[in-house]
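Questions regarding the structure given below will be posed in turn.
Here the complex is missing a single protein chain, while all its other protein chains stay put.
Per-chain residue numbering starts at 1, and chain names A, B and C are given in the order in which the chains are listed.
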Amino acid sequence: MSNKKEGGPELIVSRQILSIAQRFSTGPVMGRFLRELRDNKRIMANKCPKCGRHQLPPREVCALCSVEATEWEELGPEGAIRDYDIVYYSSPDPLTGETRETPYVLCWAQLDRTQGDAPLWHLLNAPDLSKVRRGLRVRVVFSEERDGTMGDIKYFEIIE
Amino acid sequence: MKKKNRNVAIIGSGMSKFSSHREEVNQPELIHEAVVEALEDAHLTMDDVDCVLHGNMELFEMVHQPDMWHVLGTGAWGKPGVRLTTGGTTGATLACAADNLVASGLHDVVLAIGFEKLEEGHATGGITNMADPLWGRSLQTGALTGTAAQKLIEQFGEERAKNAAIKMRIIMDEHAMRNEKAHRRLRLDRKYMKQIATQTPPLVGELRMIHMCSQSDGACAVIFASEDKVAQLGANPAWVVDHETVHREETLIFNSGKSTHRVAAERLYARNGITDPIHQIDVFEMYDPSAWWGVDWLGDFLLCESDEHVKMVENDQIAIEGEFPLNPSGGVQASNPIGATALVRVAEAAMQVVARRANTRCRVM
Amino acid sequence: MSGETEYAYVVEGKMALPYQYFAGAVGSKFLIALRDEKRILGVRCPKCETTFVPPRQTCERCFSDLTSHWVDVGSSGEITGYTVINYKEPYQPKEPPYVLALIKLDGADTPFAHILNCADGAQPAIGMRVRAVFSKEPKDNILAISHFELEP
Partner (left out) sequence: MAKHRGAGGRVAICAVAQTKFERDKWQVRFQGMLWEVVEKVLRQTGLQFGAGGIEAAVTVSDDVFDARTISDGAITDVVGAHHQSEEKVAADGAQGVYYAAATILSNHHDIVLLAGHCKESQSASRNQITHLAFDPFYTRPVGLDYVAAAALQAQAYMARTGVTEAQLADVVVRSRKWARENPVAQETAAVTREQALAAPMLAAPIRQSFMYPVSDGAIAMILASEERAAELTDRPVWITGLGNCYDSFFLGERDLAGNFSLERAAKKAYEMAGVTHPTDAFEVVEIADQYAHQQPQYAEGLALCPARQGAKWLADGGPEKQHVNRSGGMLAGNPLILGGMARVAEAVIQLRGEAGSRQVPGAKRALAHGATGPAGQLQTVVVLEN
């Protein structure tokens, strides 16, 4: 493909989509979270045995205490919006290479019973963007078909 | 503070032209521009350099181990080198590494090169790949977020926060107008402050195109030398006194706990006898990826407890003529070749310290 | 390790993003000459007395600017090294097995890698003479030379 500038010499450009298939391991910790999502429609967070805070996403080690976060507790499925982003900019999803449709709303919701600052991050179904605000009560809606990925959560819905 | 094994100074720097369109050069050629300028600035040839550092993000251009191909432009042929990469901080990491490598005694003259040719990839897509593939990758939108705006609006009210952000953007542009290397030089006019923001498309929440940094192609090269070499060369040194790096656990949530900026600043000030940063620091080059983050992070870096940083923007204290010039280069809002950006901050600060920037007026520390 | 490994599984996915690479003014001049005129250009470093193919803006060793030192090199040359590719990957230019050779063109000092088509049964060897066969389709990369073949 060429890239001719007015009057200037032709400058060669090569446009391509580079793609490499991946096998992403869940490991035991994220695996447990995703299995609970898929099989039981439960949001399970792991918990640091030392400082007691929850981790979402669940991670092997508590960064504050450098110990394995071995305990598990169910959180939500309701909670309150801690932060949100109304996205107008359309970007590619690097897991599929496809461009996302806009606008959409991302939200970080602190689920009920969460200890520490560990909101769950997902899409918010908000037909009226002007209603979105911090502190708004929301509920996790699970997808009908679930395959053990974050897509098993369809979105948050606003509790009217 | 611990004593360095030996003292280290910056003795020269160079930058390519920053632009979103550098189609006339390939990657090593873009790098070469910066390297040649840095060598000229330091009055050295490549023979004087005994180590070459390289840094960028592989997924931005999708070149694996790019320092290999880039040897064609870096000058590293037949020489030692190290490749380091830490995201937007890469350029600063390169500066820390160059400082360490010279101070260690392993090398006398180190050339640090930060690089990115963002036009060749998809910057937002590339940053989105930061997110865990099993957690937020299908959600994240690169580095675009409106959460910094939300925080400032909550802290200072909508009108004051929005005015501060756009005022900072205008000041950065005024600075960029004095820097011929800057990528975006928009000639923003203070008269139209209210309209400027709303005339550009919204990206995420209150973050609009005008607030966000550019996507630039560019390279920056900085030469670090030992104290002996500085004397031998009769160079005009900007001494590297100390550096501090602070990370955070990966949660992909914002505004959680004490910011890494504040922790880093506290440690650096404590070690170096800085008790009143606003008055003890003469010029500050900050990585400000957006005008919103710029305002917020200024408060963190200066350890502000209330609205001092907002006032500094409102009363033009951060302008070149002000008491605390911020980003006389125009900063990151003007130019952002990501892997080079933080090294540009170091290079610009060093130039200010040795008073090589003729068109700016800053006090020297 | 934390947790029980029976919870672990693998999620199939991919890493996929769009890219656009620029050859630059020097590279474009070389590639356009290949594509449009079936001419192979090199650049000569006057200081190192070396003719490089493919070209580059500056000599990596002495930093001389090479942009005004273009030279024509021949479309024939000799094999300086080779391998036979027998494994399959999606990015390969043709179905394996095929010969990948280092070829030093007449008038050039630096060999470069390209495909060598050997007529039935012929084996490549170092020092063998080869010539470029240009692509019938316009190609904007080194495959404007479709492949090399052994000189009769």
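Simple rule for what comes next: contacts are C-beta pairs under 8 Å (C-beta built on N, C-alpha and C of every residue); 3 or more make two chains touch, one makes a residue touch a chain.
These numbers come from a predicted model, not from an experiment.
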item	value
Shown chains that the omitted chain touches within the full complex	A, B, C
Touch with the omitted chain, as defined above, among B:129, B:236 or B:317	B:129
Of B:15, B:42 or B:84, the residue in touch with the unshown chain	B:84
Given B:15, B:42, B:71 or B:139, the one touching the chain that is not displayed	B:71
Touching residues on chain C - with respect to the absent chain	1-2, 5, 8, 10, 15, 21, 23, 27, 31, 52, 54, 60, 80-87, 89-93, 100, 102, 104, 110-115, 126, 140-143
Touching residues on chain A - with respect to the absent chain	12, 14, 18, 20-30, 59-64, 66, 68
Residues belonging to chain B that touch the chain removed from view	2-6, 26, 50, 52, 57-60, 62-72, 76-87, 93, 96-97, 99-108, 126-130, 132-133, 226, 243-250, 260, 263
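Quick note on the criterion: only the chains that are shown with their structure count from here on.
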item	value
Centroid comparison with chain C (C-alpha atoms), farthest chain	A
Distance from the mean Cα position of chain C to that of chain B, given in whole angstrom	37
Inter-chain centre distance, chain A versus chain B - centres from mean C-alpha coordinates, in Å	29
Interchain centroid distance [CA atoms averaged], chain A/chain C, Å	43
For chain B, residues contacting two or more additional chains	23-24, 62, 122, 125, 129, 133-134
Numbers and ranges of chain C residues touching at least 2 other chains	11, 13, 15, 17-25, 27
In the complex with chain B, residue positions of chain C that touch it	11, 13, 15, 17-27, 56-58, 60-61, 63
Touching residues on chain A, where the partner in the complex is chain B	3, 5, 11, 13, 18, 22, 24, 26, 30, 34, 57, 59, 63-64, 82-89, 91-95, 106, 108, 117-119, 121-123, 134, 149-151
Residues of chain C defined as touching chain A within the complex	1-25, 27-29, 31-32, 140-141
